[in-house]
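Shown here: the complex without one of its protein chains, the others still in place.
== chain A ==
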Amino acid sequence: MMTEAVKTDIKFIIFKLLEKEYAIPVENVRSIEKVMHITRVPKVNSYIKGVINLRGVVTPIIDLRERFSLEESEYNVHTRIIIVKIENKEVGLIVDSANDVLDISMNAIEPQPNVVGSIEADFISGVAKIDRRLLILLKLEVILTND
């Protein structure tokens, strides 16, 4: 029984953007940081806020609200930078807050309903309903394409 549970449950980091809850697999998350000084890089996409010094490694930072074309907001005490890594790309994502880790069973994940239909739809791989919460699962590889 134990082995089966290990197989089907995946740990996700849950974060908030504009009151909605999003989830990314914990295996892609390197760390969660508080907002620190960001050095602006000129002449790049506006959603790239710049680079930070992450313990000696220069890491690019993406504002996820801007990436999803949501309304901008000032950073506050809850704002977090989630450092993610896929393949060799290591990038920080600015989110409103990040405060939960959940085990989501693969069975609970459904393909995204077509009605969502917003711009962020391209970035979504599915949704999961746990208790009364609706979690939006993200395609990190699409978020990390720099176009």
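Quick notes on this structure:
FYI, a residue touches a chain if its C-beta (ideal position, glycine included) is under 8 Å from a C-beta of that chain, and two chains touch if they have at least 3 such contacts; residues count from 1.
By our rule, contacts and distances are computed from a predicted model.
The chain absent from the displayed complex carries the UniProt protein name "Chemotaxis protein CheA", chosen from "Carbohydrate ABC transporter permease", "Menaquinol:cytochrome c reductase cytochrome b subunit", "Chemotaxis protein CheA" or "Multifunctional fusion protein". The chain not shown here is touched by just one of A:Thr8, A:Ser31 or A:Asn53, and that residue is A:Asn53. Contact between chain A and the unshown chain involves residues 37, 39-44, 48, 50-53, 55-60, 88-91, 144, 146.
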